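Entry: chain A
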Amino acid sequence: MLIIEEIVLGLGVVFITIGAICDLLASIGLNKFPNFYVRMHAATIGTIGGAVIPLIGVGLIALISDQLGTYKYMVFGVSIITALLIMIASPTGTHILANAAHKAKLAPVQPKVVDKLEEAEEK
Partner candidate 1 sequence: MKKQAILFTLYLLAYLLISGSVSLTDLFFGAIVAFILSIITCNYLVKDETKLSLTRLLRLIKYLLVYIFVIEPRAHLDVIKRIITSEYKPGIVEVPYYVVSDYSKTLIAHSITNTPGTVVVSINDQEKKFYVHWINVKTVEPLKCRAYISQYFEENASKIFD
Partner candidate 2 sequence: MVTMDMYPALEVLLLATGAFTLPLIYKLFGRKASMGYALLYSILALILSTKSFLRIYNSNEVITYPIGGWSPPIGIVYVVDKFSGLLGILVSTIMLLIIIYSFNYIRPNDREYLYYTLLLTVEAGMLGCIYSGDAFHLFVMLEVTSLSAYALVAYMRDRRTALRASFKYAVYGGLATTIYFLSIVFLYGSLGTLTIGDAYLKLSNIMISGDRNLLWGATVFAFLSLIAFMYKAAVFPLHFWLPDAHSEAPSSVSALLSGLVVNIGVYGFARFTYTIFHGLPDKGLYGTILLFMGLAGAFSALIGSLMMLIQKDVKRIIAYSTVMNMGYIVMGYSLGTLAGIIASTYHVVTHSIAKSLAFMSCGSLINKTGSRRVDDLIGAGRVYKKAGIPFAISLLTLAGLPPLGVFISEYLLVGSIIKSRAWLYLAFFIASYISSTIVYLRLLYDICIKPFHGEKKLITGDKEANILLVLIILSILCIITGLLSGLVLNKLIIPSSKDLWYYYNYIKTIKEIFINI
């Protein structure tokens, strides 16, 4: 067992563990926070910390796995691509959802300190 493989495996395991913890915390936050807009921040933890990071971990572990045979590069490649895709897709999704919710007034913004967007729209 090469030392570099051990490092990669350890890194992968750590990444996946971080992902699991982030997911757990995000789901707690999603239940705990008062309104949609604040929950979005918890959801961001769930997607970046809870999906991108562990997917990179999966890719790293796949790279040194024997079981996958020659197809291990496929798992690596697709998980990296998926991670990148989520990096682009998830903020877009959150943004457009927030946009729609605010425009169509689907969710209350309360509690809030300030709402500049509403002020701008009222003008």
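Just so we're on the same page, a residue touches a chain if its C-beta (ideal position, glycine included) is under 8 Å from a C-beta of that chain, and two chains touch if they have at least 3 such contacts; residues count from 1.
The candidates came about this way: all candidates are chains of the complex that A comes from, given by their letters.
Keep in mind that what you see is a predicted model, and the values were worked out from it rather than measured.
Per the touch definition at the top, the candidate among 1 or 2 touching chain A in this complex is 1. Residues of chain A that touch candidate 1 in their complex: 22, 25-26, 28-29, 32-33, 35, 37-38, 40-42, 44-45, 48-49, 70-78, 80-81, 87-88, 90-92, 94-95, 98-99, 102-103, 109, 111-118, 120.
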